[in-house]
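With one protein chain removed, the remaining protein chains of the complex are shown where they sit.
Presenting chain A:
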Amino acid sequence: VDCSLYSPGQLNTFFSKKTFVRCVMVSTYTSLVLFFIPWAAMQDSVRGDGKDVADYQSFALSTQTSLMIVVSAQMFLDTFYWTAINQFFLWGSIAAYLAITFTFFSNGLFFVFTSSFPFIGTARNSLKQPNVWLTMFLTCLLCVLPTVAFRFLHINFLEKIRKFTRFQKYKAREEGQPAPAPYRPPPRRVSTRRSSYAFSHSQGYGDLVTSRKFLRLKRRPSLFGRNQSPLVENQPQHYRTITEEAEESQT
């Protein structure tokens, strides 16, 4: 049985306030970078042949492409097991995005649905410019690097810090000194509403079952008393004599 599916619930990793605040901070930072880096790079910029590239459609395209790449990079970091299916869908999404972009910005669709596809020519004209690609590369890297750095620190150094504190405890015990405060996981809030899914969020009944407490019979006041129950006593049953009225109905 793979117990790793229960650990997010046990450690309350997904729906805690701390996670929410962290998520909001990361999203705000990413949104600001995704807009302001292309904005600053596009101020008064032109193409390599002098023509415009600071127009509304090119700006939208470069921001949108950076966003796609950043989202794909985040998925790349979050996927634990890379099977052929994962590879296909991740690279496939980027390829599909580029294919759809070039299709939407092509001549053919413009002639058929003129008012719906006004971005004609934008992809061909702006994605040929090296400064557009450099802007997008910078944006994507600025969005992804903090996540990578934090995860690297978390994965590699949390273990080492824990090992180090355990070593300190061991050394303290050896030298007879009081051990430093042990690492306690944050206390879990016990919810009164339980479902079979929420079962994994709390300790469960394992302790109760293994302690065999439930097998011990407690002395509790019973309604009928031990003398009356036929199961407890092994004495023969005493039957009452049936009265005359019932005798007539019997025959």
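In this text, contacts are C-beta pairs under 8 Å (C-beta built on N, C-alpha and C of every residue); 3 or more make two chains touch, one makes a residue touch a chain; residues count from 1.
The definition used in the following text is that contacts and distances are computed from a predicted model.
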For the chain that's not shown, choose its UniProt protein name out of "Acyl carrier protein", "Dynein light chain", "Cell cycle control protein" or "Translation initiation factor eIF2B subunit gamma". "Cell cycle control protein"
Would you mind spotting which of A:R22, A:R124 or A:K213 touches the chain that isn't drawn? A:R124
One chain isn't shown here. Among A:S4, A:S115 or A:T210, which residue touches it? A:S115
Residues of chain A in contact with the chain that isn't shown? 37, 39-60, 76, 79-85, 107, 110-111, 114-115, 118, 120-121, 124-125, 129-131, 134-135, 138, 141-142, 145, 148-149, 151-153, 155-157, 160-161, 163-164, 166-167, 170
